[in-house]
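Missing here is one protein chain; the remaining ones are kept as they sit in the complex.
Each chain gets a letter, A, B, C, D, E and F, in the order it is written, and its residues are counted from 1.
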Amino acid sequence: MTFDVAVVLVPFIFALLISMLYRFISKKYIGWLVTAVSLVLFIILTTYIPRISNGEIITFTHEWIPSLGINFTTYLDGLSLMFSLLITGVGSLVGLYSIFYLSKSEQLYHFYCYLLLFMGAMLGVVLSDNILVLYGFWEMTSVSSFLLIAFWHHRKASRAGARKSMLITVAGGISMLAGFLMLYEMSGTLSIREIIEKAGLIRESALFVPALVLVLLGAFTKSAQFPFYIWLPDAMEAPTPVSAYLHSATMVKAGIYLVARFTPVFGNEAAWFWLVTGVGLFTLFWGSFNAVKQVDLKAMLAFSTVSQLGLIMSLLGMGSVAIYLGHSSETVIYTQAAFAAIFHLINHSTFKGALFMMVGILDHELGTRDLRRLGGLMYFMPLTFTIALIGCLSMAGLPPFNGFLSKEMFFAATLHIQDLSILSLDHIGFLIPLVAWIASVFTFVYCLIIVGKTFFGKVKTHLLDKHPHEAPVGMLISPYILIILVVGIFFFPNLLGRYVLNPAMASIFPMFPSAEELAPTIHAWHGFFSPELWMTILAVVAGIFLYSLLKSWKAIYRILPYHLSLNALFNNGILWSESLSARFTRRYMTGNLTDYFVYIFVAFLLVVGGYFLYGDVFSWSPVNPESLDVFEAILMVIIMVSSIGILFAKSRITIVFLTSVLGYSVAFFFIVFRAPDLALTQLVVESVSTVLFLLCFRHLPEIKRGVQSKWKEARNLVISLAMGATVTMAGLAALHYEKFKTISEYYNDSYLLAGGKNIVNTILGDFRAFDTMLEVVVLFIAGLGVYTLIKLKAKGGGQNEN
Amino acid sequence: MMKTILLISLALFMIAIALHLVRVIKGPSMPDRAIALDTIGVNLISSMAIISLLLETTAFLEAILILGILAFIGTIAFSKYIERGVIIERKSDH
Amino acid sequence: MFFAQFILNFFIALLWLLFKDEPTPTLATFNTGFIVGMGILYVMHRFFGTQFYLIRLAKIIKLVLFFFRELIISGFVVMKQVLTPNLNITPGIFKYKTILEKDWEVTTLSLLLTLTPGSVVMEVSESGDELYIHAMDIGQKEDLIRSLGRFETVILEVSRD
Amino acid sequence: MEQLMMVLIGILVSVATYLILSRNMIRVIIGTAVLSHAVNLLIMAVGGLKKGNVPLIGHEEEPFTDALPQALILTAIVISFATTALLLVLAYRTYKTSGSDDFKELRGMPDE
Amino acid sequence: MRINDVILRTVVKVVILIILTLGVYLFFSGHHAPGGGFIGGLVLASGIILLFVTYDIETIQRKMPFDFKKVAALGVFIAAGTGLGAIYFDLPFLSHTDGHFKFPFIGDKHLTTVTLFEAGVALTVIGTLVTMILSISEDE
Amino acid sequence: MNASQIIEWICAIIILFGSIISIISAFGMLRFPDVYTRAHAVAKSATLAVLSCLVGSLFYIWIHDGYFSVRLLLGILFVFTTSPVSTHLVIRAAYRSGVPLAEGSGEDELKPVLFGEKEPASTRSEHAK
């Protein structure tokens, strides 16, 4: 059905339309248009829910490069449908929000164009079955994210943030591509479905673990895992709707999607479990820990996003244990971690989207997001406060909000995992729940900060540009829809589970029998003695404690000096790479021709001379003294002396004289070697060259022997001697190689063949006339060139460098 | 025997060329070099003639004439260069 | 007039060829015609008021042989000088005013002089009638001037009627 | 003969290389000229020297010496001449505009 | 005292005839003896260069008012054009043909398109060499 | 030994003679004190050497192959004509570029005409060096 692929195409088509027809569309309507497009797509996608939840899979193929198997194959299953709904759903809300958020003076065409581009790319990522096409869309999300971050590109910070995100995500993309190509090599297919089918087969390959690592690098960079997360806080330079959409709800989830999608392929490898879980957990901790120290609300949310992405990532890692262990009734329990992952993914999108929009409202209405300038806004902006409160409580994992449910499941999963006795978990498994708990303490702390420092306490009107007031209704619609969902999901989680999450689970664990078995029923209450509940309670207590003593322990953030931070490493790394490469490049790209010649000759000596020694090419046959006449020997001496004489000549004319002697002697050799045409040509050419030398040397100064250092002289001497030796030795070897008869015996019949008795001339004029024709062309170009070089002088006498 | 005589002559011409080469290298003045070079050309002409006899071929007789021509042109060029620093004048002053 | 007579002779030979009207003209016929032409021209040359050109030719050949003789002599002289252990000469430059006028006459004189033992022409004056001559041994200047006079005569024989 | 010729060619190559490695424009250009002489002799030498008569049918008898290298060298000579001509003009035009014939001084700015 | 080149000029007037004749001779003899378009062209060009060296640019250009660049271009045109002729007759590019033609006065002549090709070569050589020498000499 | 062989031998001797002259003139080139006297050596003996060699060859080929080479004859005439011109030009250039006469030279009638009395020749030698 062509409609399926249209889902991906629609945003692109509209992006193209906007970019081409923007002159004819009023700015007012573009936002509405984009919102409508996303909404329609969302609605269309919801119509697929029944079919997909019944286990149906919808595919459609449009051929692109069939000969390489690179085709646009859309593949709509539970996982992709879930992500597609998320993308279009949040997309509509963000579209709506941005209509009120963005000023009409902005270049809105660009903005919405990029946004649609992103939406299309993101849909492409989650719907593609072909890994190379997936890669394409993957990079397109990086590109559109780049453009959106740099939307206010006159700001330096925007450009820097855009560059950072682009470099890191594209680098991840490239490594992912390498991983994909390895998968292709192992499985012989580009289709994800087929790769999953061959998962057992490819596991044997030596490329399996490298491919795994490379694919994970792609996922980690995109999903802002440690240590690649550093682009995400800087991406907050983008307009807030973008942050809400790309950098919390959708694009950063592409890495999660990738891990989920490839869990069936890689899950049976221990490295996968450890990398995904370990990196995820550490990111969870690191993000929450760092969020606390932020003073910019948006930065705090960014770190919180990093942390939450780590949480989801680690859950997927834990879920993969089920595949590692293989299917059995005991192992199904571990799949619940994966369920928690995708559940939390949805929940995170709702509350974090709402929170970002909340911050956007503050920014928009007050002109600041700086916590040091905020406070006591509860009374001025009660509606906004509600958003913040509900969002934060959900994020902190408190009831009655959806965050509580998934957080409980997370704790449960960590506890399950530490009980395992494989994968060395019996030794260090306890760290998993511990880290999870610590991170949730910090999470609670920054949630308190967001709500407390912004909405409680004293209002600091003197620090604000504008008088605080509630946001316009338009900006509140989207966040309110989201917090309604936050609450709604808490109360009706199984609706979501049944229709959206279960089918997605089936995609993650295709080798497990049925979605029903995998999907738990989500309960808010696991009993008073459930350990996960106590973990939450203890986290709240510890969080409140830490929050109240914030000032006394905040000093630990200063332990790690800035220049050792990842950001500093990245920035300095770029600066260093530029300055070091500049220094290195300048070292050998001196612009000095002599150096360049040294490189050429040394390369020749290393490769040719080196192979001569190494490859056993040497060959020698004794000289037959009778073959050499005395006069020939003298002639050789003459050539030798005149050429060496050039080296010692002190004036340019002496050089010309000696060169002439050399040329005439060579011509004489041609006569000795029975080559009359050659001798004639050499003679004339030599004389004309001499005339040319004299004509041109008039314009050149007398030779000053530039003072070369002793070692350079020695170096030149060694290189020269080695060059001579190499050419001679190789020449001797070539000379003694007599396995073939020359083709030129054919030309001895030149009179019969071509009617010419002068064989050389007949070769030049007939057998190889083409060479001669081109040689004439060369001469012609040179003549014309000499003319133009002399006649076309630079304006202003050629002294206008730079 | 005849061949030996020719070879001896050829060798003598070559030695003469070598001696002139010494003058080319030593100078001391540019005209010295020019004369030496001219003479080398002239001696090469002789050598070519002898080679023609030795190889019993008439193929190099053009080369003899051409070398004569070229040695002449070369010497003129050199002497003009030494004398005036220019080989070809735009417009001669007389 | 040398060339005019020669070309006339050539035409006579061609005419001869046409008169004979052979199926294929041969070189032999042409040569016969040439000889016939010589005879005719010899008879006629006084009408032109010039010398018979073959006589001029003979004089040219004489000049060339003269050249050769000078060359051979001077070759030996130089060889002697080279092989003399202690060279006792005083080189020098002297001026010679020639009676020759035409370019080619002066040129021929200079060439001749250059091939003569002990002298090389260095400069021709702007007026074209003074030669500056480098002598191997300035002591023999008088000898040189004497032979210069002899050369002038030979050249004039060729150029003047 | 061929062996000695190879040695001579080696010497020429050495000289050429040494000249090419010097800083002075003229010496480098002459170096390329010497190199092209060496190359031409090399082409001649690998074809085998003095193995036959002058390759003129009718004037000479077979066996002829290898004519193909001769034709190749002819082409090479002409091309090398054309290049040298252009090179010379370029050299003195460079000298006139840059005011130096020393390649060490003709380096240019590192990042211009 | 100004230089008087009378000796040189007088001799060159004679010698140039030998050189130019030799050039033409070499051009035509190339097919069966040493020579050919290239060498012929080179010798002819050397002759012209000799004239320039002996006299001066203005004098010689007055007597030979050609644009030598165009001579060279014409040469390339002819050399490559003989190749195209073959295409016209549906033969491989640069196929040469020959034939015996009877002319009044000079009789039976063996003409080949190789000669035409070589004429192109010779013209290019002359045009190029003279262009080069002239351009450089004119440069101040 | 028939007549033609005798002539061939004579030719060979002439050629040998030429080579001997050539080598002697080469020694002259090394021995003579200044460029002007060296020019003498070359202008005469080297020319004589080449001419005898060429004439020898001309007749040798004529007798041996029955082939009279006009090219060779032209060559002889050419060398014969141009060699003195070359000498003339070079020593004129030498003098004008300021190459001094050898020590112990006699009178010099050209110097006052070219340079006047005051200017010493050696200051004008920049082209020559």
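In the analysis below, a contact is a pair of C-beta atoms (placed from the backbone, for glycine too) under 8 Å apart; a residue touches a chain by one contact, two chains touch by 3 or more.
One rule holds for everything that comes next: contacts and distances are computed from a predicted model.
A chain of this complex does not appear here, and its UniProt-recorded name among "Peptide/nickel transport system ATP-binding protein", "Na+/H+ antiporter subunit D", "NADH-quinone oxidoreductase subunit A" or "Galactofuranose ABC transporter, permease protein YjfF" is "Na+/H+ antiporter subunit D".
Contacts of the undrawn chain with the visible chains, over the full complex, involve A, D, E.
Taking the complete complex into account, A:132 is the one of A:45, A:115 or A:132 that touches the chain left out. Among the residues A:7, A:182 or A:235, only A:182 touches the chain that is left out of the figure. Set against the missing chain, the residues D:7, D:57 or D:72 yield one that touches it, D:72.
Think of the hidden chain as still there; on chain A it touches residues 63-68, 70, 132-133, 135-136, 139-140, 143, 150, 153-154, 156, 159, 162-163, 166-167, 170-171, 174-175, 177-178, 181-182, 184-185, 207, 210, 574, 577-578, 581-586, 588-589, 591, 593, 595-597, 599-600, 603-604, 607-608, 611-612, 615-617, 619, 727, 730-731, 733-735, 737, 739-747, 766-771, 774-775, 777-778, 780-782, 784-785, 788-789, 791-794, 798-802. Counting over the whole complex, chain E has residues 69-70, 73, 76-77, 80, 83-84, 86-87, 90-96 touching the chain that is not drawn. By the touch criterion stated above, the residues of chain D touching the omitted chain are 20, 25, 28-29, 32, 35-36, 38-40, 42-43, 45-47, 68-69, 72, 75-76, 79-80, 82-83, 86-87, 90-91, 93-94, 97-98, 103, 106, 108, 111-112.
Here is the rule we use: only the chains that are shown with their structure count from here on.
Identification of common neighbours of chain C and chain D yields E.
Chain pair with the highest count of contacting C-beta pairs: A-D.
Comparing the CA-atom centres of all chains against that of chain A, the greatest distance is found for C. Chain centres here are Cα averages; for chain C and chain E they lie 32 Å apart. Once the centre of each chain is set as its mean CA position, chain B and chain E turn out to be 25 Å apart.
In chain F, the residues that reach two or more other chains under the touch definition are 25, 27, 39, 47, 49, 71, 74, 78, 81-82, 85, 87-89, 91-92, 96, 113-114, 129.
Chain B has residues 10, 13, 15, 17, 30, 34, 36, 55, 57-60, 62-63, 65-66, 69-70, 72-73, 76-78, 80-83, 85-88, 94 in contact with two or more other chains.
Residues 67, 71-72, 74-75, 77-79, 81-83, 87, 89-95, 110-111, 114-115, 117-118, 120-123, 125, 132, 134, 136, 138-139 of chain C touch chain F in their complex. Contacts from chain E toward chain F in the complex involve residues 1, 3, 7-8, 11, 14-15, 18, 22.
Touching chain F in their complex are the following residues of chain B: 2, 5-6, 8-10, 12-13, 15-17, 19-20, 22-23, 29-32, 34-36, 38-39, 42-43, 45-46, 49-50, 52-53, 56, 58, 61-62, 64-65, 68-69, 71-72, 75-76, 78-83, 85.
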